[in-house]
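Take a look at the following structure, please.
With one protein chain withheld, the remaining protein chains of the complex are depicted in position.
Note that the chains are named A, B and C in the order they appear, and that numbering of residues resets to 1 at the start of each chain.
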């Protein structure tokens, strides 16, 4: 059992936003109540039909996707998905996304009274955000957004970010604004070209790159933030496919570990990880391995 | 045959800086004169003994290294390595590195009269640069450095960068300063933890992540820059192991393609790529595939 | 779930793969499974062409990276299998109709399965392949070889006496599906569609198709669709 921002988790494994959908389909294959938590797919104010296909391409040890944030929009989400999620016996994290501050504020207001555990502000979806500097790389916008969000939110707020040059500054801004934690990492951008057709395989061109291939990058990023923010809550993810992966993430500084592509590759993977971790935690203490990075196990 | 910045290349395949050393050892295994070019390992003003071992760790589809820029320093380099390189019947690119502008200027002065084709300013080695903002992410410093370097350099100058949030701005600064091209990408940071020993496998902790795993990221990065800089010369690299990989890089916008980890994985790989490309270029025109990205093959 | 290669017959461009699963999977014609090779992290979708108990057969066209690797599979090698996924043909089609089955290349796989289980719903079947190469590993009634008869799948379909009451059940390339749709405008056509997939179960939103009722997922809401309800261009 793990406590994060005052919320109890059965185990540190949660489903990352997106790859698990909104739970209903996945629930046909695994018992979601065994999970530490479930992050819903990012919901936006309006419905989004997403990008044209192909949206998925396999690459070495990973996948590139350009789903394009397909989602039903907040209204239908509240009507069709939220009740199912609220009925789960696990912690639900609601991921919200938008183009501007008012979008996030509106979404928080709409979802504030749900029984979900946390909000996760997805500032880093690689498939949207054309106009001006994307929110997720602008520290002033982040500070401003988080401050406002915290004013009205009844739940702890997590900020989801990608791998950025000045990531420490972005996280600092989130923390200053009152964020309760950060979620790292959103998919780096990836490209795969069909050399016969002389164009990218994804209709959209570039997409979000996920899976085991990005694990070393995710770990380096989480560790980098943990080194500077000793007490910050971090939800870590990026290529987690096994309990050993999950342990690596905790040792690098993640309080909770998200499974994204893993659940797409095989819906049983999160359950297998939880079962294996269960055995591991009989021998080794979660708190001990969580402090590895904090204690600075290397230069 | 390919012409880049007025220099003729037998083929678009060059060895990336680092993984091929300074050529002498590699020459025992393959004929370097078959290469389009050979980039020497980054040389710094003073000798560097590099990081303590382990310096290498294998991960899925890649390797993380923390060589720590081990190199003999400019004096010994000129004495022991440069003559060998100058004797090669292929284009030599001299990679230079340092902590500050004056280091680069000094190195250019020392190497200006060599027969090498280009200078490559390595601004992005992930294993050095603690004091202040590293050169490679500071656009003002880049503009300033490139301007000064161009003033004295007798050779075209390439700037080697990693994947950065504001990469377009960094490249823009380099171009403004007069850079003749950019080299993309240097290794993103990666981490692998030994969960039994509860610490990273590399003595240094975090290292540079290279190999096929990073290929989609490299391609997305090169394409991103090509989209904005239609005429800029780009040396592309990151996980090139086959001629199909090389073609992908050219289609994404690379004029020359560097092989780094590939030559470590198997010294024959660059030669195999060149032979296979040779056949491919009998059917398909280099200029045509080079223009794929420029013509913007997608949104 | 683990599956073991029991038999593999190959030609240059085709594989007839027989595996035995650890436990019996419930598979209806039209459903597919995700197959994953050892050392791969993600699987890809393949229709089942034959099942009896734990024995499953696949008819696979060698078109790219993974299918090239599959050519090298050896007896007793292990692969991973999960499924079956997708809606069985029988649950979506109008069971009061008789069907002309048109399979383009390995798109024939689920149709072969269907015709074995529901012969009474089949009016005619044409499994079209360009060359006779396929005959080395596949021997089923309805096999049509373009090169041998000097006509393609569609021309062959035209030789059949088709009433407006007859329906089509088709699977093949998007080009083929569009052509059939254009040609038999007055017939009901169900097509089993394909898309690059990741999850296969509707969670990732990776395999969309535009329908009259909005975006649907081919893996979960298909793979079979009534062509009148989908938009093939996007």
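The working rule: a contact is a pair of C-beta atoms (placed from the backbone, for glycine too) under 8 Å apart; a residue touches a chain by one contact, two chains touch by 3 or more.
Just so you know, these numbers come straight off a predicted model, no measurement behind them.
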item: Per the touch definition above, residue among B:7, B:78 or B:265 touching the missing chain; value: B:265
item: Residue of B:212, B:236 or B:253 in touch with the missing chain, whole complex considered; value: B:212
item: Residues belonging to subunit B that touch the chain removed from view; value: 18-21, 25-26, 28-29, 41, 49-50, 52-58, 61-63, 65, 67, 70, 201, 211-212, 241, 261, 263-268
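Simple rule for what comes next: only the chains that are shown with their structure count from here on.
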item: Chains in simultaneous contact with subunit A and subunit B; value: none
item: Chain pair bearing the highest count of C-beta contacts; value: A-B
item: Chain occupying the most central position, where position means C-alpha average; value: A
item: Centroid distance [mean C-alpha coordinates] between subunit B and subunit A, Å; value: 33
item: Inter-centroid spacing, subunit C versus subunit A (mean Cα positions, whole Å); value: 35
